[in-house]
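Working notes, structure below.
Only one protein chain is missing; all other protein chains are in place.
Showing chain A:
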Amino acid sequence: MSSRPDAETGPESDPDAETGDEARFAGRGLNRVEDRRILTGEAEYVHDEAPDDALHMALVRSMHAHADIESIDTEAAENHPGCHLVLTAEDVKADYNPMPTGLHGFEEWSLADGKARYVGEPVAAVVADDRYVAEDVVDLVSVEYETREAVVDPREARENEVVVHEDVGTNVGDHEELSFGDPEEAFEEADNVIESSYSWGRISGVPLETAGVVADYDRDADAFDIDCNIQLHTLVDDTVYETLGYDPDDVNLEVPPDVGGSFGTKIALHRYCSLAAMASKAVDRPVAFVEDRIENLQGGDMHSTQREYDVKLAVDDDGTFRGLDFWFVDDFGAWPRYPVNQVLKPLSVLTNAYDVQDARYEYDLVLTNKTCQTAYRGFGVPAHLYALEMVVDEAAAELEMDPDELRRRNLVESDQMPYELPSKNVYDSGDFPAALAHVQEKIEDERDGGLLDPETVAEKREEGKYRGARPTVHIEPGVSGSDWTNRQRSDRDELDERDREDVAELPEHLRAEIREDGTVRAYLATDSSGQGHQTLVTQLLADELGVLPSDVDVSYLDSVEAPTEYGTAASRMAVMLSGAAQGLGETLAANLETLAAEVWDCDEADVTYRDGGVHRVDADGSLSLAELADADDDGDLTRASYDYEHPATRLEEFDEALARKFPVYPTAAFAANAPIVEVDANTGEVEILKLYSLRDCGTQLNPTIVEGQAHGGLAQGVGAALQEEFGYDDSGQPQAITLFDYRLPSIENVPEMELDHTETPSPFTATGAKGTGEGGMIDGPASIACSINAALEPLGVKADRIPFTPNRVRERIREREGE
């Protein structure tokens, strides 16, 4: 890596330069309140939580992808002096329930029951004095298997020659064909139909912290306390209490303030929570479990989707897009993991930034002998945008048009905003052509003596190094509604009859209290894993209440205290928390005015809340927050909570999408990217020399955090595009079970990024913010693949598989050479 911007040009943190409004903290790049405890080693991750008297759990996992479990002999294990417990499916079935699954008709137990369906599937759980001993004990459990043939290829799985679940009878867990507008006519009438196939590999978030849980059963209360780094703990707590067969109030899930990354992948940790809880009840001691990295990569329920696409684009000779047609297979793995399926979200950005009104969308959700699929940053959208941009590149080649011109011609114009997609979601605001023009200019500059100078490019080509860049624009759909997410479990015929009133969305809850010293304590009802939610709420509440951020601290509610929440997912929190903070601030201020009027025995109209206290309008006098807290005998008025409704619930623009259970994402953050890549035709290696990006997430509440999210997302996009993948061999053996094989991008792989930001506030949200958590992972892979296409144009090679690893690049080049 050559030169980088110096430290001074890092994230802008000069407050006044941002807003010109000295009084407000929102909009400033405030440093995070979370940092100090992390930097000093005082952070509290779940791996640190086991109490001294805790025992430790380890799991016996299947080494076969598909095998009948003939017998399990636990005697030697139980005789080990350090062993306290061995659990098998038999024990679980005697006392507990199956785990909820993502589709009806599947009965999955916390431990494999009779048959193992993927390598790494837990077959038995042992509890011992410590993890070292527990692993000794694991080795003593002997399981006899009768192996079967495995089904690995998702296209092949549709043939049902090997069936993963005999009782279900088919590997196609779900199938749907959706038609919007009149795609048939569009494809018939268009001058050209471009058609191609693309693959998207199994890639996932792989947070640096693995899963962990400490469960403690309270015999007197017949209830559980479970500390776990599960994501969305107030939403998916049903996966734990239903499995245990307990009342929601008796299963208290708590997430520590610090979580070492999730990116969607930790939504499905319920098996670990339940097993540790069952074990704790059996041994009457706290039971801790920390997943190790091999378990995590092999069978940790955290792989994301694998997709096989056949895509068609109907396009006229002049380059006008007429229709789009997506057919794909989504590989769910061995079980339809609850509550996740990622096939629908792409409908919210069906045509990306292009103006197309006729489209078809068809998918098969298939089961294979692989680790179960869970969510990952972007939730199915990255693969969709990749497939779409690939076919656009293909069209440019076939029509012999400049790809930039082809894209530009079809972009939604800013005067078309808000723009309704054929699939009924609505883009709130944005200027896509301007964003594209911005990065095009950067690329033009590079042609003038820079990285893409024609002379340099030609020289490099002599050495077999091919450079290229191709600007693209991408939408990052933000702020999921929740109702559509159970489309798979709904009667589809009934959806046509549904009314808007049948739709219930989940708000975001925030509460706060004024403490006696006049400081404010707020409580988040959701968990965070590095996004800085505490900082965000601190700065927003400080603004609303006219106090300093140092007067506000923020902690978390557990699953019993908090209402059922959607929480941290789908780039939701900037929008939802800022809306909630605004509403909460107003509610508290009004309460405090009432309180002050009581103290002064005057009319409420004669007092006003401002600058951290209530002031008399008609006379001298003011009450500080500390004085108000002191005056509030029963604490009613110095405490408040607020639920910020999901923005789509108030907007008729979304009525049809909501009623029909099409995915609703009311904010359209967007990015235009132009990675400059260099492909070494000799080694197949792709290096990203520089990455230009123009990003817009509406109002930026904390530009430092916004920039950080973009860097991180783009780095994951780089990994996805070029090097990460959970491969499997034909027998279902996973090929990436260490970090030597699952290649996370290191500092050597991530390019220099030059990001610019514009702010197009959302008209649909309280603060104008749009989501920004998933950005770079959504748009990175597609844009990198397009730049690879540009670079390899002279060789006639396309980046038709993600990740486009060196051996795949070489394979494609060899194929062309052999032609």
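Here, a contact is a pair of C-beta atoms (placed from the backbone, for glycine too) under 8 Å apart; a residue touches a chain by one contact, two chains touch by 3 or more; residues count from 1.
By definition in this document, contacts and distances are computed from a predicted model.
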UniProt names the one chain left off this complex as which of "TA0938 family protein", "Dissimilatory sulfite reductase alpha subunit", "(2Fe-2S)-binding protein" or "Beta-ketoacyl synthase N-terminal-like domain-containing protein"?
"(2Fe-2S)-binding protein"
Check each of A:512, A:697, A:753 or A:791 against the chain that is not shown and name the one that touches it.
A:753
Which one, A:24, A:293, A:409 or A:660, makes contact with the chain that was left out?
A:293
Which residue among A:32, A:202, A:233 or A:487 touches the omitted chain?
A:32
Those residues of chain A that touch the unshown chain are 1-7, 10-11, 13, 15, 25, 28-36, 38-43, 45, 47-48, 74, 78, 80-88, 91, 129, 132-133, 205-210, 258-261, 263, 282-283, 292-294, 529-532, 535, 538-539, 542, 548-550, 552, 704-705, 707-708, 710-716, 738-740, 744, 746-748, 750, 752-753, 776
